[in-house]
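First up is the structure itself, then whatever we jot down about it.
And now, chain A:
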Amino acid sequence: MQRNILALIMALFVFCSGRAASEEEPVRIGVVLPMSPPGAYASGNPMWWAVQQAVDEVNARGGILGREVEAVLGDTRGVPEEARAVTERLITRDRVVGVVGNYHSSCALAALDLFRDHHVPYIAAEPWADDVTALGYEEVFRISVTNSLYRDITVDWMISSGFESIAAVQEITDWGLGVNEKLTQAWNEAGIRNETAFTDVKTEDFTGTLLRFTQWSPPPDMLFGSITGPGAYRIIKQAYDIGLAPSPQTVFYATNECLHPEVWEVAGEAARYITVTQIGLPPFAHNMVTRQENARFEQEHDRTMNATVMEAYDSFMLMCEAIEDAGCAHPDSIIRALENIEWKGMRGTYTFPYGTDNPVPEDQPDYMWHQWPDVTLYLFQYTEVGQSPEEGTVIWPPEWSQLPEGQYYVPVPE
Partner candidate 1 sequence: MYGADYLIAQAANGLVVGCLYALMAVGLTLIFSVLKVINFAHGEFYMVGGYTAYYMVTVLGGLHPLLGIFFAMIVLLGLGSLFEVAFLRPIHLGAVNRPAEYAILITFGLSFFLQNLVLSLAGPFPHRSPSFMSGGLTVGPVTISADRLIAAGLALVLMIALMLFIRATWTGKAMRAVSQDRDAAAVSGINPFKMNNIAFGIGASLAGASGALIAPIFAVVPDVGVLPSLRSFVIVVLGGMGSVKGALIGGVAIGLVESLGAALIPDPSRALAYRELYGLVIFVLVLLFRPQGLFGEKQ
Partner candidate 2 sequence: MDVELVVQDLEKRFGGVRAVDDLSFAVRGNELVGLIGPNGSGKTTTIDTICGLLRPSGGRISFQGRRVDHLPPYRRAEMGLGRTFQVTRVFRRMSVLQNLMVPAMATGETDRSRTETRAEEILEMLTLDHLGSENADSLSGGQRKLLELGRVLMLDPDLIFLDEPFAGVHPRLRGQIHSYIRRVHANGKAFVIVSHDMDSIFELCQRVIVMNEGRKIADGDPEAVRSEKAVIDAYLGEASEREQLEHVGSGEGPDA
């Protein structure tokens, strides 16, 4: 710690002294998100609203470095090539001092070397692919979960729940294939019989696919509807309509798309008892920042912030904090500041222990580089129609579970 602080002071001295920031210019931070089709615009838009909330707050208290802060939006449309182009535009034309955001891993990965080549700090908000941090770029940080972490935690739950057979419907996207590869490997190692049906993410009717699983005897213990976008809701309704899941025999495990209230509009009754992951803290572990920001967001947008939206808010704030800590907008200073940061956001206190001065140890996976180590996720079940995620019952991990000891999910009544 001592050494880090020393290094930080050194860095500030070295990089900031030579550069007098122009007082009038706002500090520009790039925000890359999927805002329109074919990307996951239903996530991208509220993420952008959260960033705007952060901008307002920072400017209301005087900006950073005494200058106004400005968020420059780049719409990736969820297309890797466009993500790359728009990131390059933010860096070279808009001259942003840092970039935050991304929802799709494929988009983050497509633009990753731009951060390295242009030496611009980037905080990944939601991309899960291990490689985003595992590549070890000096400029790249992450506050979301990684595919491997996600697998470790959720598969532990599946094993504890005693699932012997799992049926999965998996979207064919970089995200879906990445998750699936890790999950099936873990399932096989755990001796869980499993079968994955791959499908186009835009499929309207999964009924044909699901009917196939109704032929299992006995029925699967768990159905994993691994679909993002509105398909996430449709597959629940369609599985329910043919009596597959959620059912007394089969748990429905859904993607965190189902954190949006629209799950009730589209799937209705069918979504009662589905299991969902939230990449963050359960409501009783929320801190003041979480409550305050959430209340503000809800007032303005008539919905609560889910973990993904919080990630957008936190990643932007984190970048602002780092610039403020750095005392200037020089990339080396910002990176140094991030490596030494300890800042409390909506999802906990952010630190990046593994970086330049403290390389990832042998016994830790590569993706721990510039990765927030305390990132966590929990599983909950909706138990009533129309619940918000906060009202659901937390079922995993055991230290947070609201279920009696030894019970790992709420079964659907016969």
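Keep in mind how these were chosen: all candidates are chains of the complex that A comes from, given by their letters.
Here is the rule we use: a residue touches a chain if its C-beta (ideal position, glycine included) is under 8 Å from a C-beta of that chain, and two chains touch if they have at least 3 such contacts; residues count from 1.
Everything quoted here is computed from the prediction, not taken from an experiment.
Novice: Looking at 1 or 2, only one should touch chain A in the complex. Which number is that?
Specialist: 1
Novice: In the complex, go through chain A and note every residue touching candidate 1.
Specialist: Where chain A meets candidate 1, its residues are 36-38, 41-42, 44-46, 169, 172, 195-200, 202-205, 207-209, 211-212, 214-215, 229-230, 233-234, 241-243, 260, 262, 265-266.
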